[in-house]
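Up next, chain A:
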Amino acid sequence: MHHSNARVRHHVTPHPLVRVLAFVLFVTVAWSATAQAQADATTQPLAVVATTGMVADMVIEVGGPCVDVVALMGPGIDPHLYRASAGDVDRLGRADLIVYNGFNLEGQLGSVLDAVGRRTPTLALAEAIAATLVSEDQLLEGEDEFEGSTDPHLWGAVDLWGRGADVVAATIADLRPACADDVRTRASAYVAELAALHAWALASTASVPEAERVLITSHDAFAYFGAAYGFDVAGIEGISTESEASIADIRETADLVVEAGVRAIFIETTISPRTIEAVQAAVRDRGTEVAIGGALFGDAMGEAGTAEGTFVGMVRHNVVTVVTALGGQVAPWPDALSGWAEAWNLR
Partner candidate 1 sequence: MAGRALGMGGGMEPAVIGARQADGTNGSHEPAFALHVEDLTATYSGDAVLWDVDLNVPPGVLAAIVGPNGAGKSTLLKCVIGAMRPAAGHVYVFGHPYRRQRHRVAYVPQRTSVDWDFPTTALDVVTMGLYGRLGWFRVPRRRETDEALQALALVGMDAYAERQISQLSGGQQQRVFLARALVQDADLYLMDEPFAGVDATTERAIVDLLKDLRARGKTVVAVHHDLQTVATYFDWLALLNVRLIAQGPVTEVYTPEHLRAAYGPRVVLLGVGGHAPQP
Partner candidate 2 sequence: MTGLQGWLDQPGVTIVLVGALVGVAASLLGAFLVLRRESMLSDAISHSVLIGIVLAYLLTGALDSPLHVVGAALAGLLTVWLTDVLVRSRRVKSDAAIGLVFPALFAVAVLLINVYARDVHLDTDAVLLGEIGFAWLDVVRVGPLEVARSLLTMLVITLVNLAFVVFLYKELKLATFDAMLATALGFRPGLVGYALLALVSVTAVGAFDAVGAILFVAFVIVPPTAAYLVTDRLWRMLVLGCLVAVGSSVGGYALALSFDVSIGGAMASTTGVFLLLALIVGKHGIVARALRRRTPGPPPSILRERETGGAP
């Protein structure tokens, strides 16, 4: 499971003309092809299309060899603003299972996926996790006055996110009964890993002085993170990045930084750093300095093939960045995750 990225499919791009001819062929023999595809469906690994990297990582960890996972929204892609390419559409069309985050994280694609289910089984992971919660209080609402908008950035709280493993396992087991035992074992192993990660994150963040526990980022992606690890969070933009930041947003954030004596603020990898830089400049004008503490992975994970391209590595990066910038001390890496660290040559 530690070499999970290797399984993200690389598609070969043939000559355009070949593709044009192939397309014509594809249209003319369309329905016989469908019948063919259905015939050998049960023997192949389950073709899963996941929307975000976080969701894909979960499915890869739990599904193991039973699944063949493609993530649509790679590193640096803001899910709120994602645009599909033809290849993505093709992959969605061939998928046996579509796993997405839900709660409107994926913008247009999410609202479409909410409505479907006939053609392909779908799983809204964050929404499924929410359904397992005993208390509604653990869910965070959007700041909007409209009812029913839930903050979709659930993965910020590692313990919450870990609950998804069993949901994913159950879904895969439903579709591939032969894999049922395998995925359940993998799920419980992954849950244990995430529990260790959560404990490490708690220990690390606890070292941040009480006065420094303010996390300011480009947009409101860290509410669950803040609730789980004891930070007051503020984003310049709202939960969705679709509306542009206003002058008042910048000013209020700058005022907050000055009042709370915040020593570092953070950019996000999927969002232009300009708003954070504007806050920094405004703070400087108010007579104090605020550092830019580094780039956090808010809505997407890091580049494939790097440690930050996995969920564990992404959380590790975020915690280390926040804790270091805000004057805390990072806790020792847990033994339960030493295998992961070795795989990525991290010690």
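Going forward, contacts are C-beta pairs under 8 Å (C-beta built on N, C-alpha and C of every residue); 3 or more make two chains touch, one makes a residue touch a chain; residues count from 1.
In picking the candidates, the idea was that all candidates are chains of the complex that A comes from, given by their letters.
The model shown is predicted, which means the values in this text are computed figures rather than measured ones.
Chemist: Pick the one that touches chain A in this complex: which of 1 or 2 is it?
Modeler: Candidate in contact with chain A: 2, the rest do not touch it.
Chemist: If we count contacts the way the header does, which residues on chain A are in touch with candidate 2 in the complex?
Modeler: Going by the criterion above, the answer is residues 11, 13-16, 18-20, 23, 26-27, 30-31, 34-35, 80-81, 83-90, 92-93, 104, 107-113, 115-116, 118-119, 142-144, 146, 149, 238-240, 242-243, 246.
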